[in-house]
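Working notes, beginning with the structure itself.
With one protein chain held back, the other chains of the complex are shown just where they sit.
Order of writing sets the labels: A, B, C and D. Residues in every chain begin at 1.
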Amino acid sequence: MLPFCFEWVWDLGHVLFIGGLLFAPIGILGAGLTYCAVKAAYETINDSGESHH
Amino acid sequence: MDSALIPEGAKRCSFPKFYMGIAVVGAVVLWGLLAWGLIYWKGLNQTNMNDYYGFALWIWADLAVIAVGGGAFFTGLLKYIFKIDELKNIINFAVIIGFICYSSALLILAIDIGQPLRGWFIFWHANVHSMLTEVAFCLSFYFAVLTIEFIPNILENRQANKVSFFHHLAHNMHGIMVIFAATGAALSFFHQGSLGGVAGVMFGRPFSFREHLNIWPYTFFLFTWSAAAFWPCFTLLVTKITETITGKKLVGDKTVHLLSKIAGWMITSYIIAKIIDTIYWATVTAPSLGFKWTHFYSNNALYGKWMLFTELILCGVLPGVLLIMKSTRENSKLRLLAIILGVIGVCLNRWVMVLQVMAVPVMPFDTWALYIPSWQEMATTILPVAYGIILIALTYRYLPVFPQEQELNYPVEEEAVDEPVVAPAAEPVAATE
Amino acid sequence: MKQEHNKAHKFGMVIDLDKCTGCGSCMVSCMSENNVPFKDDESDKKKSITWMRVYKLTNGKSFPDTEIVYMPRPCQHCGGKGDHGHSPCVSVCPATATDYGYDTGIVSQIYTRCFGCRYCMGACPYHARYFNWWDPKWPEGMEKYLSPDVSPRMRGIVEKCSFCYHRYQAARDQAYAEGDKDNIPEENYQTACTTACPAGAIVFGDLNNPEHKVHQIVKPDPHPDPRNKHVVGKSRNPKVFRLLERLGTNTKVYYLSDREWVRKQGDNYLEGEWDKIKNHHGDTSHG
Amino acid sequence: MSEIENKAENGSTESAGECTSGDTKDDKGLGLGVIFFIVAFVVCFLSGTLLFPKLLYSKKEQPFNFDHELHVSEAGDCDACHSVREDGSFTGIPKLAVCLDCHAEDPLGETEDEVVFVEEYVNKEKEVPWLVYARQPDCVFFSHAAHTTNTDCKVCHGPIGESNSSRVYEENRLTGYSRDIWGKNIFGIKKHSWDRMKMDDCAECHKKETGHQGYCFQCHK
Partner (left out) sequence: MKVDRRSFLGLGLGAAAGITVSPMMLKIMDDSSILTQTTKTWPWALDHPPFDGEVSYESSVCSLCPGSCGISVRKIDDRPVKIEGLADYPINDGGACLHGIAGLQYLYDPARVKTPLKKNGDKFEEISWDDAIALVAGKLSDIRKSGSPEKLACIADKGQGSVSGLFKRLLKTFGSPNFYTMPSLESYLEVTAAALHGEGKTIGFDLENANFVLSFGAGIIEGWGSPVNCFKANASRKDRHAKLYQIEPRLSNTAANADKWIPIKPGTQADLALGMCAVILKNNLFNSMATGFTGFSKLTAMLQKEYSPSKTSEITGVKAADIEKMAISFAKAKMPLAVFGKGRGDGAQSLKEMAAVHTLNCLVGNINKKGGAFILPKNDYLEFPGESMDNTARKGFSKAKTGRYVNQLVEKVNASSKPVVEALFVYNSNPCYALHNPKSVKEAIGKIPFVVSFSSYLDETAMEADIVLPSHTFVERLEDVPSGAGLAKTVVGLTKPVIEPVFDTKNPGDAVISIAKALEGSIAENFEWESYEECLENVTSGIWDSLSEDGVAVISEGVPSGFVNVNISFIANNPVTIQAQGDYDLTLIPIDNMRLISAGTAASPFAIKTVADTVLKGTDIVVEINPLTAKGLKDKGFATLTTPMGTARVKVNLNEGMMPGVIGMVEGLGHTFDNKFVSNKGVNVNDLIGPVIESGSGLDAAFGIKAKIS
């Protein structure tokens, strides 16, 4: 359900509903996951640099 | 043989014995898959559904499975946001049950719709006014949250933990699990409610129609509330079953009592709200549409007043009271009774809100329609249950699901563990039950 | 934003139950016009697709005072509460496969969008929506009699009466060709059941247009009914009633009968309620 | 972190050595993985974007070449052959009878396409199986009567009137519909209005002209 879809109407219902229930969760989950993955990758690389802490 | 995978220090049954069990349950899964294939090949005429019963066993299974499995959001909420740390012993298992329930809900929905290849239309051409769109959105994203909550547990497997990237990933995910839990809670609150809204919004069906608060019918809030209320019962029930099968004590009594207490208060508050709602509906909403409330419970073979009584009193007030009073809550026999009644209560409520809605005649000259599921419907409903059992068995065997498993079943030998966690001597006695 | 709201049509129907003979011409004409399929055994009426279905009602009395009446029931094309276009089915469809046409008042059903979740079938109290449980098949050669104006459906989707919308499309085409696209004479757009009814029991037209017969018979009351604010367009003709009006569905199919027991079958009433309101017809009536 | 996890971590050191904890080796292994990743990514992405459309759309030739430009100069504008009947319905691709108004047993011009036309179809009274570039899906109702009064044919059909050779007809192997509907560019980027004629394109123009995208049954049947 993206803004260039046929059904999309720029009204409160759409913005709240689609924004709140589609884009917000995807955003949060996506950001959270990428953050973990990047941090983990970063740590793995540093890890192999030093010995086990 | 697969001992390398079994968590450190945990005793599991032998490999062949385990996979014998899996094979048996696997046969049920195959039977379900056969039914599924038949339905996709020949079409929905394989079921006993008809134009009166567009929603039937599958939608009830959907709603019931999500009601009993959806409480994981509530646990996450309590543990991560309200910091009730005692729940950490059950959070892993809750997430696994939630994951199984949501995956089976999506599986059933995939079988239930007439044109599976067009399923993505619900996202692409979404109708914002429809409750089912809300369900689809939040269901899928909360399933994503559950998967995210499940991944760290998987990565704690002995072999997986060896790969440092996984180890770090699990560690980091634990770190920000609060955010995921919060999103999950929000999403789950919405879609549990919208499942209730599915029935409450239908102003063409006086049996399930309820007055609205803004755009949400009261069943919206009742469904969320009942999901959170009856979820602990289901989790405790499944834990009890797992404990009896594995013969080990997996969750400390402290956690069990805490969960039962939460369930007790939630059930009682829910059932009071539900009774008020039912009374308002029976005295105001239905009569305004021309129906005496007895119309919905008379002259048909199945839906009588006994069903209302069972749902509200026998499986509502009784378990609530049993779980509130400390004495009955602590007694494991009564607690088990209350738990079972609770689970039956929520399943009955979902059955009534899906199938009785379709059965009740609305046009004066219409008649009651009754329905019996076909074997294909039953097979595809049991399929997720069997797949759930397999998943629980596998996670129990290979993943460190129960933190208290060590200290509950293998009383202290290594001195290395120095926390004064060991409960008084009475503890192990309870463990060996 | 509604398209040319002032010129919006509101197509509706009034069916005279005292003229209806229960002969079934409307059912067959509808099936033949709209490429509705048929199966070997159509006697399970809960799995039999008939967009127009004729119900047989009785006054419940025993021999010899029994009376029966036939009630043809097409899709009611509900306008929803307050007639704002949120019909029971349109408001629940998750993929906007069914929508309310504000320009005609007709509830559309798009067979290529519907993915068969069947929620709308549950929401409709009139059972006017049918599901393709089977794949439609025609005996060898018979597919040659299919009309190109209505796309044949495939299994797994819901279908319903469209007030023969393809005939409205043809009527507009003709109006365009004749240069005056906005005035479509009453007889240019009539549904298949109306034209087939041998007893002339079905009258179809634009409820918003005072010259149309349906408006003259029904005399719809534009103001909301004082007793139930959701109800709009209640008929001011004492002999005319609507199915399940109290639910606020605001249907566009009106029924007409001289017999009181037939009118009483149109809706649900508590004890003694019927006698109180049976003479109440729109706010101008004395009821 | 739960105790079990601590246990698992310490336990890893003395477990059997067969699992290669790669991290202690040199870090080239990781780089190699990344290279493979990029190579595979590029290859698959390009095949998806360039190779796939070729596979998806089959190319077909018209029964014989048709010179629009010549016919426009000879017979007159579009509605000489593609006309709206008086009941508002649209004739679409003309039937053989319309061609026979001018053509007869012996060809008028000297192109060998016309010879094919005359021998294969005129003499055998067989309808020409034209492949219709602009054929909309079965569920679509399009009223030419409503559009020909206010829209130029070029807007939707493009400059076919000026073409003197029939271009290749590309048909989607999966759906059986013409590529002109779903658009030349796989990403759906449109240079001219006639590059694509999907629902969104109709909606766009309706929104501009009538202020509303149109209700479902306006274009569906």
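FYI, contacts are C-beta pairs under 8 Å (C-beta built on N, C-alpha and C of every residue); 3 or more make two chains touch, one makes a residue touch a chain.
Bear in mind that the values here come from a model prediction, so they are computed numbers and not experimental data.
The undisplayed chain touches these shown chains across the complete complex, B, C, D.
Touching the missing chain, out of C:Ser91, C:Gln109 or C:Ser151, is residue C:Ser151. Mapped onto chain C, contacts with the missing chain fall at residues 18-19, 21-25, 27-29, 31-33, 35, 38-45, 48, 50, 54, 56, 58, 61-64, 66-70, 111-112, 135-148, 151-152, 154-156, 170, 192, 195-201, 258.
Chain B residues in contact with the hidden partner, per the touch definition given at the top, are 115, 117-118, 120-121. In the full complex, chain D contacts the hidden chain through residues 22, 29-30, 32-49, 52, 56, 85, 87, 89, 91-92, 137-139, 172, 174-177, 186-187.
In the analysis below, only the chains that are shown with their structure count from here on.
When the interfaces B-C and C-D are ranked by how many C-beta pairs touch across them, B-C comes first. Chain centres here are Cα means. That of chain C falls 39 Å from that of chain D.
Rounded to whole angstrom, the centroid-to-centroid distance between chain A and chain C, based on C-alpha atoms, equals 47 Å.
Centroids of chain A and chain D (each the mean of its C-alpha atoms) stand 34 Å apart.
Residue positions of chain A with contacts to 2 or more other chains are 6-7, 44, 47-48.
Among the residues of chain C, those touching two or more other chains are numbered 96. In the complex of the two chains, the chain B residues touching chain C come out as 43-45, 49-55, 112-116, 118-119, 121-122, 125-127, 129-133, 136, 198, 201-206, 287-292, 295, 357-358, 362-366, 369. Residues 1, 5-7, 13-14, 17-18, 21-22, 24-26, 28-29, 32-33, 35-37, 39-41, 43-44, 47-48 of chain A are the ones that touch chain B when the two sit in their complex.
Residue ranges on chain B touching chain A, taken from their complex, read 123-129, 134, 137-138, 141, 144-145, 148, 164-166, 168-169, 171-173, 175-176, 179-180, 183, 187, 190.
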